[in-house]
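Removed: one protein chain of the complex. Kept in place: all other protein chains.
In order of appearance the chains are A and B, and numbering begins at 1 in each one.
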């Protein structure tokens, strides 16, 4: 559900970097709200020189990140600031500490307009969500009629 | 207006597959709410190995779909569930039945912040929208002063 798109200069990250960064991003969600690991999707996109522009100038040392949150809405100013802080902390070793410029923004999209493996994801903190987290896969289940 | 981004492993789909899948996606909107065909935009993006990660691991058999709905808001839980069900049905022959893992989520964005061919799209179910649908092109028209 957290859906991350990470745009980087070409070859900024090795496959090992990408695996480690996507693990770090996954931990944001598993450590705080116990999301199933497999909810966390990260897409990396190499951007050749002269395809990213900032303020009208080519930005060839720039990492731009766009995120959709689906499974959880961030409730309250404190939680929202905390989430952004932990995101920055996880990104830092791969971005700030390597000398890249960077920017990140999140959107929140409707949970009911989301399916994984054709299934309606179970409601937040339900027993079924816990099972999905434990097994790290979308376990088919009966959706209660409403 | 429905704006689809489909991320797939490299060469997952032939041009024929893409045309058929985009036709199937188009039919979701033309068969239910009579949208003009040309409103339906589908972008396919080949993702090389080690550019998609799920739960911190490379996901090289994964199809990820992100959709923006613009021209219509889905009103009511039943309609929303129906829309997701028909989407899954149309995707299945290209995704599930070919053995890919997959996930899809939709957002809804403001109709008034949308232009096609520089024109303000006519309001839902107006005569002008019906003309656009019939001619399958954005027919220029006078926008009523408000």
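Operating definition for what follows: contacts are C-beta pairs under 8 Å (C-beta built on N, C-alpha and C of every residue); 3 or more make two chains touch, one makes a residue touch a chain.
Nothing here was measured: the structure is a model prediction, and the numbers come from that model.
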Hidden partner interface residues of subunit A, rising order: 7, 47, 50-59, 64, 66, 74, 77, 80-81, 83-84, 87-88, 92, 96, 101-108
Touching residues (missing chain, whole complex) on subunit B: 1, 3, 15, 18-19, 22-23, 25-27, 36-46, 68, 70, 107, 109-110, 112-118, 120, 136, 146
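Just so we're on the same page, only the chains that are shown with their structure count from here on.
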Rotation, 0 to 180 degrees and nearest 5, that superposes subunit A on copy subunit B via CA atoms: 120
